[in-house]
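Take this structure first; my questions come after.
Only one protein chain is missing from this complex, and each of the others stays in its spot.
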Amino acid sequence: MENKFMLGKFNIAIIGYGYWGPNLVRNFSGLDNCQVAYVCDQRVEQLALVAKHHPSIATTSDYQHVLADTSVNAVAIATPVSTHFTLAMQALAAGKHVWIEKPLTTTSQQASLLIEEAKRRKLILFVDHTFVYTPAVRRIKQLIDLNELGDIYYYDSTRVNLGLFQSDVSVLWDLAVHDLAIMDYLLGLQPSAVSATGIAHVPRAPENMAYLTLFFDRKSPPLIAHVHVNWLSPIKIRRTLIGGSQKMIVYDDLDATEKIKLYDKGIMVANDTESQYQRRVGYRTGDMIAPQLLMTEALHVAAAHFVGCCQTGETPITDGNAGLRVICILEAASESLSRNGYPINL
Amino acid sequence: MENKFMLGKFNIAIIGYGYWGPNLVRNFSGLDNCQVAYVCDQRVEQLALVAKHHPSIATTSDYQHVLADTSVNAVAIATPVSTHFTLAMQALAAGKHVWIEKPLTTTSQQASLLIEEAKRRKLILFVDHTFVYTPAVRRIKQLIDLNELGDIYYYDSTRVNLGLFQSDVSVLWDLAVHDLAIMDYLLGLQPSAVSATGIAHVPRAPENMAYLTLFFDRKSPPLIAHVHVNWLSPIKIRRTLIGGSQKMIVYDDLDATEKIKLYDKGIMVANDTESQYQRRVGYRTGDMIAPQLLMTEALHVAAAHFVGCCQTGETPITDGNAGLRVICILEAASESLSRNGYPINL
Amino acid sequence: MENKFMLGKFNIAIIGYGYWGPNLVRNFSGLDNCQVAYVCDQRVEQLALVAKHHPSIATTSDYQHVLADTSVNAVAIATPVSTHFTLAMQALAAGKHVWIEKPLTTTSQQASLLIEEAKRRKLILFVDHTFVYTPAVRRIKQLIDLNELGDIYYYDSTRVNLGLFQSDVSVLWDLAVHDLAIMDYLLGLQPSAVSATGIAHVPRAPENMAYLTLFFDRKSPPLIAHVHVNWLSPIKIRRTLIGGSQKMIVYDDLDATEKIKLYDKGIMVANDTESQYQRRVGYRTGDMIAPQLLMTEALHVAAAHFVGCCQTGETPITDGNAGLRVICILEAASESLSRNGYPINL
Partner (left out) sequence: MENKFMLGKFNIAIIGYGYWGPNLVRNFSGLDNCQVAYVCDQRVEQLALVAKHHPSIATTSDYQHVLADTSVNAVAIATPVSTHFTLAMQALAAGKHVWIEKPLTTTSQQASLLIEEAKRRKLILFVDHTFVYTPAVRRIKQLIDLNELGDIYYYDSTRVNLGLFQSDVSVLWDLAVHDLAIMDYLLGLQPSAVSATGIAHVPRAPENMAYLTLFFDRKSPPLIAHVHVNWLSPIKIRRTLIGGSQKMIVYDDLDATEKIKLYDKGIMVANDTESQYQRRVGYRTGDMIAPQLLMTEALHVAAAHFVGCCQTGETPITDGNAGLRVICILEAASESLSRNGYPINL
């Protein structure tokens, strides 16, 4: 069987060919040194689609068959989240590198076990926090690292639209996971506690609206983060405000040409304790700059990064630990949400 | 002294001529049956401004002088909030109707005492929840009353901009008070608990960012409200989403011509408990309508309503009880905020 | 050779596989009763792309081979405009129905010859004025036909962006053709004269900016149309204003969710000749409605319409005559442009 795959190419199998699978096939196929060896799905009609559009890719409904093929270097798991752990653990046991769609697993315990197993076997465990690989988020990271913003004061994200109501996970696990992954990458700081609130409008269904506040131990200056997610909004909003002591950013992912706006605005606080409070705070406003961004597709960058890490042993930016950190926050947030905002320490 | 006031006119004295005072003078002067008899302020330079622009209005720095003038029917108090209670109580004791800028008082106890005193003396106690009198909010109220939205699912407001940092009150008491007042008017429901989080970026200063979730006892369908206020945002946002079972509203107060957009969008939930969850939720989208709004100035409407109530004894829409309800929420929110979101029952 | 094509299917050959060719392949392939039999292109690297992505489609660089295949019912010509006439005439001579990308030909004489030839042979000649088949334009047509706008007062379009500078045609023939095609469909009126101005910023190159006014003989009420096209704009604008005696439309093709906004606005003109002019004109403003639009792809609708017309003999909406009418305006506009706006009668 292996013979049909080109020599020297990195072979990956895509597990699950639903909404996201075609994007994985397209992007991994688009890499020079990589080919998609298999698409595996239990639904024959989905495999028929693969056969039609990608006749050179082998299809199978038998996951064990994929794992038994020694020419397969890695699997990319794009199945319902409840199956992530079992599928990934089997793949690691079979010596495959693993790419998993977000969220990594359904519990932090599962995530820890995967991390441990990957470490022991010296395999790459990668979680697809796609937004981390967008030109916009990478540019914001650059601006933060260059200290353009000064100290970060807050991170505030709104991610709302109409649908798609999920049956197995709440809006926190479906949408807020994006913001937590971006924050994990940009801030490089672990929150110390979380308070979350939310509501389910559909009986016997997970929450479709949620609000999440993250607290951090850093005191000088203090930092706060907030995420607002909603599946039941009449309009689509994808907007993040990042406040800093020097400058502030508005990141609007729906703006076709000016996703990032860097505002030279802020407050100036006089240290003079004698003066009136009102006179202690001054406002500063300057130019706004919308930096030119590359047009690279995030998933292409992520796929190339993953393959590179598999080949060199380098740790990916979004490794299992990044996935775990996000899961821990989601677990705490879910508990807080069920207790109407009661703060949960992390 | 009284003789100089026109017979039959309703005489009002404006107490405090700072940022808002000139608007009060202009609007009360603009009413047919009303005249501004006095402006009272302790700062002589402010009184000089009155004398220059409104030579026909008497000025004084002596509040007792105003209260002693029996031709004065009412006072409008636009002074720092910490002085509201004392000034209002004295005015009621002197038999004057009272208009107070928001927030009504600094504590719910003070608010209750004012309400009681006004009731006992059969005087009008009015809190200037100005937004309640805007054409936009009144139109939303109309749409809700006509059941255009169906059951209300959520109320979600964002009110952020750069400045003005207040020294004596937090952003909750300065900005969130607007949203709580609007909600009090639109929903006509009391929240049962509140969870709030926030942060102060200026040392020894009140919080300049806050997030507030309101819980309601109503279960079928459940209702939630959230308010996001921030004095440290690079951009100004004044946007409220109101979700209903039939339609949803986006109210953008910064949109010059289309402040309200009514979306014929929503979800349809099948009651069939047998069916798959995913199939239980359907999405519905239709036309969007931006209703034509009047251009009336809110403060003009409020002033006319106040004078009318004083003359007829009618209870104002934003009476002392409305002010008290808002204060109660702000007190609970402040406590919750100091405890990182710990839910406080109301 | 013919045997490999399914019996009963309508067979089309795509001529030219550059920017637009892949869209034609995808859309004609997506029709139930149609299949793409050939892609023909003189560039072997383009044919290689077809072989890779559509292995079931025959490729050839020999146009005569395509024409000689009697199983081919129609050709879709997506080559440079200078080749349209010759290729189309040969196809008609070979008994094929013809689909041609806009603009139909480089001269009105060529267009007339094609129309005549198609008529004589009872073949369909179709020009791909794609915008005519968009949900937005079709909805506007519906609103006009329902007399929602009243009498049309003006049509005013802006279509500007950065690039793509064409070498063989001016911005008039590249971009304004879209607006003229839409207008031809919506207004159903022939202009009587045209005045155009423009400029070429690149030496020895066609005009990259142009302004076009169309005059109409209709006097009561008078009608005017204007088109502004520009390849050298820092921002992309695709906005059309349509003024009517009852309502007015703003059609913004870049608005993802509200492409059409119908404004209940206008003027009221008193017929009283005695009254002052200023008092003769009143302004009326009412609600704005953004009607829900289908998400259908225009090219899919156009392809289905073309195939249907080929099979039934029905005249397409965008037949050769529609193409000719647009070409006539473009010819006159080009002449006017070269004479700095000198009006040219049609």
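Chains here go by letter, A, B and C, matching the order in which they are written, and residues are numbered from 1 within each.
Here, a contact is a pair of C-beta atoms (placed from the backbone, for glycine too) under 8 Å apart; a residue touches a chain by one contact, two chains touch by 3 or more.
Just so it is clear, the structure is predicted and the values come from calculations on it, not from any experiment.
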Selected from C:141, C:280 or C:300 as touching the chain missing from the view: C:280
Selected residue (touches chain absent from view) among C:65, C:141 or C:226: C:226
Touching the absent chain when the full complex is considered, from A:109, A:190, A:246 or A:292: A:292
Residues of chain C in contact with the chain not shown: 153-154, 156, 158, 160, 162-163, 165-167, 193, 195, 197-205, 209, 211, 213, 215, 221-224, 226, 228, 230, 232-235, 241, 243, 248-250, 261, 263, 265-267, 269, 273, 276-278, 280-281, 283, 285, 336, 339-343
Missing-partner contacts on chain A, residue numbers: 258, 264, 285-292
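The criterion applied here is as follows: only the chains that are shown with their structure count from here on.
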Intercentroid distance (Cα basis), chain C paired with chain B, Å: 54
Chain A and chain B: spacing of chain centres that average the CA atoms, whole Å: 40
Rounded Å distance between chain A and chain C, as computed from the means of their C-alpha atoms: 42
Multi-partner residues of chain A (at least 2 other chains): 235
